[in-house]
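A single protein chain has been omitted; all remaining protein chains appear in their positions.
And now, chain A:
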Amino acid sequence: MAVLTVSRRLLLQGTAALAGLATLGLRAHAAGGGRLVVAADSEPKNLNPAIVASNGVFFVASKVIEPLAEASYTGENGLAPRLALAWEGSSDGLSVTFRLRPDVTWHDGKPFTSADVAFSALQVWKPLQNLGRTIFADLTAVDTPDPLTAVFRFSQPTPIQLIRNALPAVTAVLPRHLYEGTDIATNPANVQLVGTGPYRFAEYKPGQYYRLTRNDAYWDKGKPALEEIIFRVLPDRAGAGAALEADEIQLAAFSAVPLADLARIAKVPGIKVVPEGYEGLTYQLVVEINHRRKELADLKVRQAIAHAIDRKFVVDTIFLGYATASTGPVPKNAGEFYTPDVETYPFDVARANALLDEAGYTRGADGVRFTLRLLPAPYFNETRQFGDYLKQALKAVGIDAQLVNNDAAAHIKAVYADHAFDLAVAPPVFRGDPAISTTILVKSGLPAGVPFSNQGGFVSAEIDAVIAQAARTVDTSARTQLYKTFQKLVAADLPLINVAEWGFITVARDTVENVASNPRWAVSNWSDTALQG
């Protein structure tokens, strides 16, 4: 590689035309002096994390607007305090008390108080937020006995374990004084953010960048370390890798540099590849199944498909080792809930063929048992590549899968509204608690059109009952046990097939310090992230 580089340089430097360009005296300047330039591949139209709880929004907004607590590798129950210092649930599950951090001010200088938390919970998280609508469905009031105490009152028992696990993602606090009495959904502060975080929102140039600047009045004295963070909009992934190599940017998170480029870019001097920092943002590779289809309603067929998938091949070849094979609907790094004690489906083509024969789907003269429509989700390279692999894997057991590739909007409609699929490949995210992630892919009774939910027509009264019971079980160990039962039932019934689970990869210049300092690092506040020199 080094020889090739020198050769190109000599070749190019020898040409008169390029010498002409050189005379322009143009030289790319590496950003420095406390400015961190980061690749961003999207521009959410609503940047408010209290309304839109998604990683694309958190990536930028988490540096400006803070939640009550953040995920932590070392903190109690995996949490580190942010705007709340402590939290405690009542034994009946009808209230949760938050003790708030003193001496915190909003970026416009107004004091942060429990009234802001009450307003955010009742007026934003519960009615407007995609996840909060589930978690705070039974929230009836928030008492504020003093400026640093907020007591959440629920009409039905709400597990403190769920509230705890959801704190990092769903409790971004908004300034009441800027939102009260306005149309919250269209408030200008949804784009021009005002928070309590280590960085202030300075500027947004559509199509170009977001610029955040240091909050000198941040409550964590001495932080943040950086003067400025720029999120530079780079829609092309190859472009993000090149910009990193050229030191035009210093960091690319969320696998903005494609997995296939990692081995090469890791050898570039001055660049590091960091796979940590996403343990709290695990994505799951699953095969969604339309149970309305006669063949797929047969458990033996679903078991055969599960046996036909070589998970090791998927992990090694599609994810290039940056993933783990799944055993069930809860990922292994969710240690609080995960159980390996479930039925598994090792790669076994002979067993898969035998199961299909037993189910009565024998091969025809052309070797095909039946034909299916297979729709891979287009959001990630890996989901598309797995679609290609699955087609081949199914062919080996006599199932002819017809690939249907759509763009994102068309895929959502085909799978979750029209049910125009037999198998689909999906990448749901595990959000720290089964109640707000994996269970929605299994429980029945959801109307058509709800994205990323069970739209395959699967119905199991037993699984539905376990999910409903867990939603009301306040005792943490009893609730955890219910979710272990849930995993066993799902692995046995196969409403969907869990294949692999993965986090993303960060690629950064060596000069960037404190990358991956918590399990949700990419979407946390980066108050300790620094640049050397």
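Remarks
The working rule: a contact is a pair of C-beta atoms (placed from the backbone, for glycine too) under 8 Å apart; a residue touches a chain by one contact, two chains touch by 3 or more; residues count from 1.
Keep in mind that, in the parts below, contacts and distances are computed from a predicted model.
Missing from the rendering is one chain, named in UniProt as "Peptide/nickel transport system permease protein" (options: "3-ketoacyl-CoA thiolase", "Teichoic acid D-alanyltransferase", "Cytochrome B oxidoreductase" or "Peptide/nickel transport system permease protein"). The hidden chain makes contact, of the residues A:A53, A:L226, A:L285 or A:V301, with A:A53. Among A:S91, A:Q208 or A:N514, only A:Q208 touches the chain left out of the display. Contact with the chain not shown here comes from a single listed residue; of A:R133, A:K267, A:K312 or A:R472, that residue is A:R133. Residues of chain A that touch the chain left out of view are 5, 8-9, 12-13, 21-22, 24, 26-29, 37, 42, 44-46, 52-57, 130-131, 133-134, 185-186, 203, 205-209, 211, 230, 232-236, 238-239, 242-243, 245-246, 248, 379, 406-414, 417-418, 429, 446-447, 449-453.
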